[in-house]
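Report on the following structure.
Incomplete set of chains, arranged as in the complex.
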């Protein structure tokens, strides 16, 4: 499927040159929301991620550290991102340590500020996933960041570790950047994405509490590359308004388009890329956060019943063959962060039909395969003072070892 | 005890030469059941394991990887094998990551096929223990293997990771291979094992659900080296018939012997090696699997009572001093995969008397000490394209560093 396009894909040397031409300013800083960083930085991340992936494919190490820790803090279950972070850290030469809050003394009065410093003495990177509570995750990461800045300025920490957002309530940058890196490879370049129509739509799911950060991450990133981004969802299933407004402004600035509708069909019509995925309405996530914090089990049960009943009204929001036939050439690229709710496979009625998912199963795996390299790229850019020189050193060494 | 025999043990250089003369075909393949591999491969595994052990003893690293992950999936409790896998991976230069199925999203609809790929992007080896459900473990490993082959052929995975079986319902190859490597060292060579009498017998234990894979692993491996393998157990405590039949065929082909009896005394008579160990009858494991899958707690309690009552009829199946006095020279080598149920130490009545176990305690530790090196050897053979050349490079470097 990608044969002709792959010849357009940059070689390692071309990627290296392109990367060295891009300026970044991430040294010892955090990477929390993609829209807080200039476009050049985003280009640098995906270009570097692709280069590191090519190096790995060629069996060449891109290790940068002799020692040093990468710490993971997962406040929510995860398989993919947990292994992506572990793989990325190991490939960079960092040792992995997990802050398991059930084994720690955090419940016994340690403050976030203190813990952040206590785990950071020999730490280079801290990966955090905190997406269960609306209004909390991103705030927590900034609080940790402030603690690290404070500790470093006071000489307690020799180097300020960098935080990599592994998903918060607002954005899921490692996912959206992996998606962008995949599209860059699939369509040949970021320039080729200009004008491409991408449908980021809601889809039916038998579960009700999926986070907003994936669709918000997609509209928050793809609008920066001149794409025609179409957000679609049933009435009442909106995302955070500030993020939606920002997506519109970004699209305008990039010479692209951004629209919001209540029609899956409209979004799919003529689309080049479709990304149908379930999420809970913003207002539901607000109420759920409140109840989770109050341990209101009765309220949560009621909320779940109400939401599932509401979801059920939109069971037709499914990525079926008929839906795919509306897309450009009837063969838009189907994307999903996985795991998908597949009709008749993982559930009775889901986000996508079994037949459509099976057609695009391998492309979704290719999409996922970029995540560890994106995370390595973020580690690289936040910890290496001169990333261009370092990457050149790695590429030269790889080339000499291949002879 | 092993003084005279140790002089027959090959030096590192002799081991290296012997290893280089053996051909293997394991590159990027899995190692699930020992009997699926040619005899030459088995010889290569134990020869390499012994060499790596000698290198470690000499304080020399045999690291092969700069980066890369070794993933462990334990669907059952473990101390020994968990640490053996971790030690083996670390010695090879791989980082360890554990797939904790309680922390993952597997319960939320991820398929085995998807998970296998999602954890494999920068993974070299996957170690799996799945031995609780009869008919499940080996099947699961093959399913994972198929997923890895599929992902690699589709270009999703740059290199196909290799699966190492850390115990399934059928075989326990890292245990039986460690046992064979230990016997090779203890008796001086694999050739010296020809004609040696080994009693693989059932023994009484106050617990009822121990897996069949250890005795099956032993009869499935030792019959290939011309030994006189005597399987003994009370009536009704048989192993999987296919494995028993295969053991007989292997013994015939190797010029050895294989017999099955209901007499521990008969098996111990004149034996050079004894391996008394408890296991649950095949039929009991079948019923237990059914009930575990149906969460039939009442049925499991009844089954346990029934089995313990049946076991109790054979309390005399204990490795006592009187039993040991039947063996060759009254000093056969006692073996156990550990932990053993020791009469008056870990339980009231067990598999072995305290006095006999204490005499052979250190030999069982020597036996166990081969497991991490066997696992390193399996990693080496499945990931290194030219293992003979690589081992030579390591040995030469070790020798130059020792000067």
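In order of appearance the chains are A and B, and numbering begins at 1 in each one.
Just so we're on the same page, contacts are C-beta pairs under 8 Å (C-beta built on N, C-alpha and C of every residue); 3 or more make two chains touch, one makes a residue touch a chain.
Being a predicted model, the structure only gives us computed values, none of them experimental.
Undergrad: With 2 copies present in place, identify the total for the complete complex.
TA: 3
Note that in this section only the chains that are shown with their structure count from here on.
Undergrad: At what distance in angstrom does the C-alpha mean of chain B lie from that of chain A?
TA: Taking the average C-alpha coordinate of chain A and of chain B, the gap between them is 41 Å.
Undergrad: Which chain B residues qualify as touching chain A in the complex?
TA: 66-69, 71, 95, 97, 99, 103-106, 108-111, 114-115, 117-119, 121-123, 151, 154-159
Undergrad: For chain A, which residues count as touching chain B in their complex?
TA: Answer in residue numbers: 56-57, 59, 61, 63, 74, 77-80, 82-84, 86-88, 90-93, 95-96, 207, 338-339, 341-342, 345-347, 362, 365-366, 368-369, 371-372.
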